[in-house]
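Excluded from the complex is one protein chain; the other protein chains are retained at their positions.
The first chain written gets the first letter, and so on, giving A, B and C; residue counts start at 1 in each chain.
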Amino acid sequence: MASRINVGVLGLGRLGRVYASNLAHRVPGARLLAVADTHAEIAEAFAKEFDVPRWYGNHHDVFADKQVDAVAVLTPTSTHKEVVIGAAESGKAIFCEKPIAMSVEDAREMLTAVEKAGVFFQPGFQRRFDSGYIAAMKQMEAGVIGTPVVLTSTSRDPFRPSLEFCDPKVSGGLIADMGIHDFDIARMYMGGIKSVYAVGGTLAYPEMKSIGDIDNAIISLVFRTGTLGAVHLSRNAVFGYDIRAEIWGTKGSLQIGYYRQTPILVMTKAGISHDVVPYFMERFESAYLAQIQNFVDTLLRGGEPAVSGIDAVEAIRVSHAATRSFQEQRIVYLETE
Amino acid sequence: MASRINVGVLGLGRLGRVYASNLAHRVPGARLLAVADTHAEIAEAFAKEFDVPRWYGNHHDVFADKQVDAVAVLTPTSTHKEVVIGAAESGKAIFCEKPIAMSVEDAREMLTAVEKAGVFFQPGFQRRFDSGYIAAMKQMEAGVIGTPVVLTSTSRDPFRPSLEFCDPKVSGGLIADMGIHDFDIARMYMGGIKSVYAVGGTLAYPEMKSIGDIDNAIISLVFRTGTLGAVHLSRNAVFGYDIRAEIWGTKGSLQIGYYRQTPILVMTKAGISHDVVPYFMERFESAYLAQIQNFVDTLLRGGEPAVSGIDAVEAIRVSHAATRSFQEQRIVYLETE
Amino acid sequence: MASRINVGVLGLGRLGRVYASNLAHRVPGARLLAVADTHAEIAEAFAKEFDVPRWYGNHHDVFADKQVDAVAVLTPTSTHKEVVIGAAESGKAIFCEKPIAMSVEDAREMLTAVEKAGVFFQPGFQRRFDSGYIAAMKQMEAGVIGTPVVLTSTSRDPFRPSLEFCDPKVSGGLIADMGIHDFDIARMYMGGIKSVYAVGGTLAYPEMKSIGDIDNAIISLVFRTGTLGAVHLSRNAVFGYDIRAEIWGTKGSLQIGYYRQTPILVMTKAGISHDVVPYFMERFESAYLAQIQNFVDTLLRGGEPAVSGIDAVEAIRVSHAATRSFQEQRIVYLETE
Partner (left out) sequence: MASRINVGVLGLGRLGRVYASNLAHRVPGARLLAVADTHAEIAEAFAKEFDVPRWYGNHHDVFADKQVDAVAVLTPTSTHKEVVIGAAESGKAIFCEKPIAMSVEDAREMLTAVEKAGVFFQPGFQRRFDSGYIAAMKQMEAGVIGTPVVLTSTSRDPFRPSLEFCDPKVSGGLIADMGIHDFDIARMYMGGIKSVYAVGGTLAYPEMKSIGDIDNAIISLVFRTGTLGAVHLSRNAVFGYDIRAEIWGTKGSLQIGYYRQTPILVMTKAGISHDVVPYFMERFESAYLAQIQNFVDTLLRGGEPAVSGIDAVEAIRVSHAATRSFQEQRIVYLETE
């Protein structure tokens, strides 16, 4: 490819705008050539604000744009399949936000299309690009904690998203929507998952029962190697955004995560207090940037994507197995990857 | 009773000596009148060192000593049943270290004997007397975190005890031996437990397979109210003693525990580092003292024991159910308490 | 002014490149129209890399460029006087990195030129734009700590810069070079300074004696109101970059600063450890961006500069008084501002 990648961003929702503004300014090697949104006026307004040369009201026009080398897919999950297959058939390199599909079957169809077209495909799991998660991997690989034997991964939102957003028909439900990051991280550090058991409940927001979703869950994991894991999910960490992982080995442990946002402590008769990282935009700002930079860098210098299509499929497969475990109140065993 | 309780300590192992030396000096309202150990020379040596007036080579002599008002039972778990029933029949007030018995049936027999004799009986769960666990209960009762919905309780030892000690025939196995504290705490904060599911493995110390025990386990809990819990147990927190709990509510969360031991940070090119609380003696020194002080105080001023016989039975029952869940690889549902 | 400010950056050294790349991409409302460096090839290379339309080999050409609305002065301190006066006479709005001059006299001449020309002038003190320092000011203004009575401000570098850089003839010496930020912050929180007393020494890097500079100093402050302060300066915080402040009031205290960089703890038999913020680029990345954004925003919407010329002069005046105090081993009293 050329010395600079021309990228088109598809979908300008909250996360789409993060990717687009990163690509507009902060990613050496990338040129944000086009943005598209089914609300064309949103695409136009964004293009004008950020000096993006071209804007479109649908992704087909981006696919038809010969100068676009790569697309970043930030459209709703339910559209991913059609968009990714279309992009692949147009020969574009593809970055696709997680989850890449609503079902394992759809995801596999997408990978087949990608493979057939021979295009570069990288699913989005920004947690893998966070400095804490990266540092933990390096420490593990350096043998600092010996053999890893237990993993704990935690994701707690500071509030309940809208009922529309939480609706399992759209989000896949709490365990799939939030847990997919934890399952991906779990696989990254510990390898394949053999069985899952999930408990959950609608405990903090009774109104979620109307959409058939839960707000808290704990999922036990047994990895193929016999090591153990637990995933904690919640929508009611009301003080802030609680993203953590612990990896326990035979010679030590790694604890990933932090709470404090502003570098100030307030000390009064009420005690010592500090504020907390509010939400994922603040927590993962650098990781989102590093992730898309990595996508562009790999396109430029060649090589395999840092996250594979298999990773994307497996994270969906585990999250669906865990959801089923909760629904059917039983241990679910996964077939070998 | 009198203005001062005459106490006899039965069993002068590691923990027995902690109780005896606390009672010798640091518990206003108590007088350590007698110590007993089946190794009479240990009892004698201790008595001389700590100015204890009487020492015995067996507990029967303590039961026969009319001036002894109360006994603290620190003998091996396998002897608890016989000792406690004997103490009850002698009319002594009884403090008995956890677990009070090797089986739920034994424990119930003991409580029946206690009830029949009409003596005061308090099982030992020192974690309930730790300032952090107490403060958390006060915060919960004050409504600071709203309705509690999820609990996590962690117990990680810094090393593997001897194989003799770990032997499930003596210790009951990892889940019962270590987890009993976590199950007790879980009940204290969240109420009765409906189902448990345990995963575990011999992951850090392969030699434990020879005695049929595991070194790591994670137990999922569903409480009767539908709220959720997880218990993390390990023998390989090689850096120190890892005792924590998190309680998550609809309005906030409480995190109990701490790692740092010595009040010093070392800052060099290698980073910033500190040491860690090494083991249970250091972590719970104050709690052990507060617990036996509470026992003596309640005897003096009257009232119900701070921890009940039911609490002791239930903690055993849950820990055995969790052990069974691990062994049989299935969810175990508990009958109503 | 227009809806977008055309900015020229003068000087593309380490800090100049930070400002220029921020202005190139990350400051809504700014357009980086030109860069200049006396090494023209540096200016050209930067312009090409960052799509800057114009580059120059000297600042006079920038002054002559009618389309440049504002300049950011990042040239060596010894050139600030001539550059700022030239920019003022050309009618440019001016941002000038600290210290604005080598002497109080020069600084005052510069302010006179600025005033005469009627141009906007803002000196650079990025610490004022750090989220911790800002939050502290808000807490103080909200009365959280009552009346402030004592301030401590700390600046410790992780290593000694080159002897060329440290040379007091260039840097002004440790107390002026590093302390100017602390004196500025001290004035911001506590008001004018009445007297200073400095102790110092060449204690960690004996080779600094060859250039006549010290590597550690402590400066006591008495403010005009009678409140107290201390400034700690060092070149040997070998583990990382140590920037802190404490403000003590009648009702509480605020502690500004943090050490930890990567969100991971490493827990092994050696203890618990974490890494540290390495240097000022990492510590103040956001503050440098916020500062230049503030400059641009104020130009666009009108109003007084967030930091005044008087602030710049006073910080120099105090740092020189403190240097004199150290050299003459006496308390130095400052005239009223």
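One rule holds in what follows: contacts are C-beta pairs under 8 Å (C-beta built on N, C-alpha and C of every residue); 3 or more make two chains touch, one makes a residue touch a chain.
Given the structure is predicted, the values throughout are model-derived calculations rather than measurements.
Remark: the absent chain touches shown chains A, B, C in the intact complex. Residue-wise, the contact with the chain that is not shown comes from C:Arg330, picked out of C:Arg14, C:Lys269 or C:Arg330.
Within the full complex, the residue among B:Val144, B:Ile211 or B:Leu300 touching the omitted chain is B:Val144. One chain is missing from the display, and on chain C it is touched by residues 147, 149-150, 152, 156, 197, 199-201, 203-204, 216-218, 220-222, 226-230, 232, 234, 236-239, 248-253, 329-331.
Think of the hidden chain as still there; on chain B it touches residues 24-26, 49, 130-132, 135-136, 139, 144-145, 251-258, 260-269, 275. In the full complex, chain A touches the hidden chain at residues 237-240, 259-260, 266-276.
Keep this in mind: only the chains that are shown with their structure count from here on.
For chain C, the chain with the farthest CA centroid is B. For the pair chain A and chain B, the distance between mean C-alpha positions equals 42 Å. Once the centre of each chain is set as its mean CA position, chain A and chain C turn out to be 39 Å apart.
Centre to centre, using the average C-alpha position, chain B and chain C are separated by 57 Å. Multi-chain contact residues, meaning those touching two or more other chains, occur in chain A at positions 251-253.
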